[in-house]
Structure formats: C-alpha cells, structure tokens
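The complex appears here without one of its protein chains, the remainder shown in place.
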Amino acid sequence: MYFMAGVVRFGVSLDPDLLKRFDEIIKKRGYSNRSEAIRDLIRRLLVEEEISQPEKRVVGVISIVYDHDFNDITHKLLHIQHSQHSKVRSTMHIHLDERNCLEILVVEGKTIEIKSFAEKIQSLKGVKYSELNLFVPP
Amino acid sequence: MYFMAGVVRFGVSLDPDLLKRFDEIIKKRGYSNRSEAIRDLIRRLLVEEEISQPEKRVVGVISIVYDHDFNDITHKLLHIQHSQHSKVRSTMHIHLDERNCLEILVVEGKTIEIKSFAEKIQSLKGVKYSELNLFVPP
Amino acid sequence: MYFMAGVVRFGVSLDPDLLKRFDEIIKKRGYSNRSEAIRDLIRRLLVEEEISQPEKRVVGVISIVYDHDFNDITHKLLHIQHSQHSKVRSTMHIHLDERNCLEILVVEGKTIEIKSFAEKIQSLKGVKYSELNLFVPP
Partner (left out) sequence: MYFMAGVVRFGVSLDPDLLKRFDEIIKKRGYSNRSEAIRDLIRRLLVEEEISQPEKRVVGVISIVYDHDFNDITHKLLHIQHSQHSKVRSTMHIHLDERNCLEILVVEGKTIEIKSFAEKIQSLKGVKYSELNLFVPP
C-alpha cells in the first residue's frame, strides 16, 4: 500500500479562530479530515504555479458550446482537431437543446500550445462560448 | 436561414488606438471579423452574470483527477454519481498515467446544486484536483 | 504574546513527492516555513467562501482607471461616492500619465452592495477599466 508506506507527516500551527473557521468549511464541503483538505489546497497551488509555465506539458479540457446548424461549423471543428490530432486525446459530445451542442475536448501538449489551440477553436464562427482548464499530473 | 433573417445591427464607436489594439488581438486569436469577437465578449459577460445566480439552471463540466488505486475511490465516485443520477448527463474517462485518471462529468441542475455536488466530489479522499465550469444555454 | 499563547498544532500527512514540490514553491515564493504557507492557503479558502455570501460584511478595494479630461467624469465620480459616503472609507489617486488616472477606493458594506457599487462606477462613461477585490477580517 503506497499510502501506508510513502507518507510524510509534519506539524502545522494555527490560530484557534482560524482553525475553527477552517474546520467549519471543510465539514461543509465534505472533507473527512484536515490533511485531506490541506492536500487539495497544496495541489491547487502547484497546478496554478505549473500551468503558468509556457513550456510545461499539461492536459487541457476545452469545453465549447456551439450551434451545430451554423454553416459548416461541425466540419471546421473536425478539421481543426484533425490538423492537431496528436494533441487531441478524446472528445465527448452532448446535445444541449435543438440547436446547441456542448463538446468537450481532452488535449495534451505544452501550456502555450494548448492555450493557442483553445483560442483558435473559440474564435470559430458558430462557437458561442468556451472554457479551458489545465491540469498537470498531480 | 435563421442567421440571415434574425440578425440585428448596431454601431459601436471607439478610440482609434483602442480599435487598433483590438484588431491585433482578434487577428492573433483567429477571429474572422470584429462582430464575431464582440459576440464572444458579450456571451462571456452574460454567462458570468447568469452563473452568479444560485437558482439558475446551468450545465456544469466537472473535471477531476484521481488515483484509481486509492482504496475504493472508484466505487465511491460511482456511488455519489448514482445518488445524484438525475443530474449526471454523461461522463468521460481518460487514463492519464499508471495511477492517475481524468474523469469529466457533465451535470445539469441549479447553480447552487452543481457547486455543492462539485465540492462533494472534490472532497473525496483520492480525488487530487478538480475544476468546475458552468454554462448556460447561450 | 498572543502568538505564543493561542496557537493550536495539528499534523498533516503528505505524499513525499507532493511535499517536495510544495517545499520548492514555498521557497521560491519566500515563505519561512510550511505552516506560514499553509495558513495563507487556508485564509484564501476562507475568504473565497465568505465573499460568496451576499449579506456578508466585507471590505472592498475598487481600482479604476479613468480619463480625467473626459467631460465631467471627476464630478460624477465624486457625486457617486458622496451618495454612498457611508460606504467609502478612503481613496487614493495616482496620475498615470497626461490623461489617465488610477483611483483606488476602499469601501465597506455587504458583498452584494459593494459589487453593485463597483458595477455602477465601472459603467460611468470615461472609466476605462476597473477591478474589485473583496476582503473579510481574517
């Protein structure tokens, strides 16, 4: 069990009032203990730091909403994805309503490449909204 | 063609220097014209406004990274999803490396419900990182 | 010494690799020890949680850039501030260049009031850009 073996332990000192408010919020959010919540805070800090480096290899989740009836948008989306096919790992498609689609692309590459790729997709006529999230192996 | 029929047109006045910098950035990002870029800015404003309303019905994309070897995390993730099955529209799973998985959940519900659901998933032991994006029909 | 007296101590367990990357980043950012960095992460979590509550009393820092030559913008800015004078605690003014000013307003009130006040200021003709930061007594 890697979890039993590999763990390091250290102490944190806190003002009692700060600890009380921390305990309330982690209870509300459903954490089983403080270590678990602090690990999440630390991982979030690391991800923020690492995705700010342009050459860092990351995984990106690009979520777009588009109108599938708009001209040849579906063709263009496929074309742009295939031109970068080594970056696109997988996609998922959801029919939001009669006209709108939600498509989620999982992509891999350098931060700077993924951001540029996401901007290109967002700028396509017919793509109405998009979000990009970046992840590093945690 | 709804696009031909339904369009409204209005004028925008800008300082020439501001317009020059705007044109540079939309060219860099790949927009075909100013209208297209301005529509995206407006949609982003609307989404920001609407997802700040707790009772608004939204679509959420929850992306999580977790360690599938960690205890019964896969079981717990399935359990929590089935307990909210009416909210979960679809999921996608990517094997990041030997240990880590990226799982993407598309969920529907009120803003306040989706946020709370995302917090519950993030707080599960074994879930290392998560992001939530909210969308409204654009 | 409140710091000596009031402090509570608890243990955190971490994966060694995660700890190594955490140590690198806190060294880079200048923290003297892990407790100090973790306290900052916890405070950031608390502030995020609390400023999402509309009725919470907060302190806001509104930073605006505006063109002081534009019509009667300075008059309007003073007028809007005096109409809400019980909220405005203090202001600071910086001459950025020949035309542009940076003005920083420190305001107090409920989250929902401060956000609305900041939007009103941002929407004034002549105000070119603004940012709002919210703080709670830590």
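Chains here go by letter, A, B and C, matching the order in which they are written, and residues are numbered from 1 within each.
In the analysis below, a residue touches a chain if its C-beta (ideal position, glycine included) is under 8 Å from a C-beta of that chain, and two chains touch if they have at least 3 such contacts.
Computed from a predicted model, the values in this text were never measured in an experiment.
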### Shown chains that the omitted chain touches within the full complex
B, C
### Summary
Of B:Arg39, B:Arg57 or B:Arg99, the residue that touches the missing chain is B:Arg39
### Task
With the missing chain put back, which residues of chain B would touch it? List them for me.
6-16, 18-19, 21-22, 25, 34-35, 38-39, 41-43, 45-46, 49, 138
#### Entry: Contact footprint on chain C, counting only the chain that is left out
2-3, 26, 28-32, 36-37, 39-40, 43-44, 47, 59, 61, 63, 65, 69-71, 89-90, 92, 94, 96-97, 100, 102, 104, 106, 119-120, 122-125, 127-129, 131, 133, 135, 137-138
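Definition applied: only the chains that are shown with their structure count from here on.
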### Query
Just how far, in Å, is the C-alpha centre of chain B from the one of chain A?
9
